[in-house]
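One structure follows; several queries about it will come next.
Excluded from the complex is one protein chain; the other protein chains are retained at their positions.
For subunit A:
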Amino acid sequence: MENVVCTFCGSVCDDGVFENGDIRRLCALGKSKFSKKERIKAPMIDGKEVSYEEAIEKAAEILVEAKRPLLYGWASTVNEAIRLGVLIAEKVGGIYDQCASVCHAPGTLALIEEGVPGGTLGSVKNRADVVIFWGANPVEAHPRHPTRYSVMAKGLLIKDRKDRKVVVIDVRETKTAKLADIFVQIKPGYDYAIISALRAIVKGEKIEADEVGGVPVEKLYELAELMMNAKYGVIFYGLGVTQSRGRDRNVENAIKLVQQLNRKTRWIIWPMRGHYNVVGAGEVPAWEAGYQYAIDFSRGYPRFSPAEFTAVEALVRRDCDAALIVASDPAAHFPRKAVEHLKKIPVIQIDPHPNLTTLLSNVVIPSAIAGLEAEGSVYRMDGIVLRVKKLVETEYWSDVQILEKMYEVVVKRVG
């Protein structure tokens, strides 16, 4: 089968070739996604194998009986499953939160304040003559992004690598930094200050210091000059910007820089989204409930408050009394104290593979792998919707099937 869609990272490459159980053309991460690995064998309650129906019945019971269950994950499943998750969260008066809350959600906060001058990966490939990766390392996190869209990609107006200046701004000399024409090494936590300095230069002001955040001012003037002279520039920012000191304020400041550049030329800014459908995990609740994450339904209507309703906040403050974890692994990826609470409450997991969350789940429901054993629609990192395919038959239920059934049981119980 041709044009197979990869369900690993946010680049959602749509040109894989699948033959006799083998995937071609994808990167090492994409290949690993399609390779054979250990699966959760059967649905389980407290370690005992049960039928799908029994496990779902038990899961629904836990969710309905909890005062405020947390329904978390969603970035590695399809829109159709996410929609059911939002509906279940509403029915049981729980919290809907998704992987972005520990990833790119600070960008959502910035967007609420400032809007976002954005564009598609296609526009970058065809037009961008200056590409900046800020706190992003696509060579390791989105390996084909540089070749398909941003560095070596051949486009309509950009014929080859020589037509494009690539800048990497980071605290480490990453593998991506080695691809760059210019590498700007900064001190950890100084993104905000450096963006402010660039804004000042672009505005025509003078910097009164010798260096900002470990970068000599001459280098900042050079960078600002390059930015102002671009015909079409893009800042791709990564978790280096959202997970370090400043968080949402860093992104807000970077958007302001782009707004300012747009008075002179054309610039866009876009996050390097991680999981293949993390955009969907925000877009779907936004069209169902008005918000992208950290949504609490305990009062019967959706309320948004990252300080209260993100998974880490709710867990650290012990503000949830059960959890449904779908297509993610918070036990591996949350700070220790948040995991401590997860260990104390009933946890239901829906996932194809055993992971750390499996080890502390009371109900485990194995699912089919979307993009290999199940189909559905997903958002690529630039908001383009693609249909992922089903390539092989399986006995496993898809997330959609599992959640459809769970929704049915929940509705029956709560009326």
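Note that a contact is a pair of C-beta atoms (placed from the backbone, for glycine too) under 8 Å apart; a residue touches a chain by one contact, two chains touch by 3 or more; residues count from 1.
Here is the rule we go by: contacts and distances are computed from a predicted model.
When the listed names "Aspartate carbamoyltransferase regulatory chain", "Transcriptional regulator", "Aminotransferase" or "Molybdopterin dinucleotide-binding region" are checked against UniProt, the chain not shown comes out as "Molybdopterin dinucleotide-binding region". Only one of A:157, A:209, A:359 or A:392 touches the absent chain when the whole complex is considered: A:359.
Only one residue in the set A:294, A:323 or A:365 touches the chain that does not appear here, and it is A:294. Looking at A:2, A:38 or A:208, the residue that reaches the missing chain in the full complex is A:38. Checked against the hidden chain, the listed residues A:77, A:123 or A:242 yield one contact partner: A:242. Annotation for subunit A: contacts to the undisplayed chain at residues 8-9, 28-29, 32-33, 37-38, 97, 101-102, 105-106, 109, 137, 139-141, 143, 171-174, 185, 187-189, 239-240, 242-245, 247-248, 274, 293-294, 306-307, 309-313, 316, 329, 331-339, 343, 352-356, 359-360.
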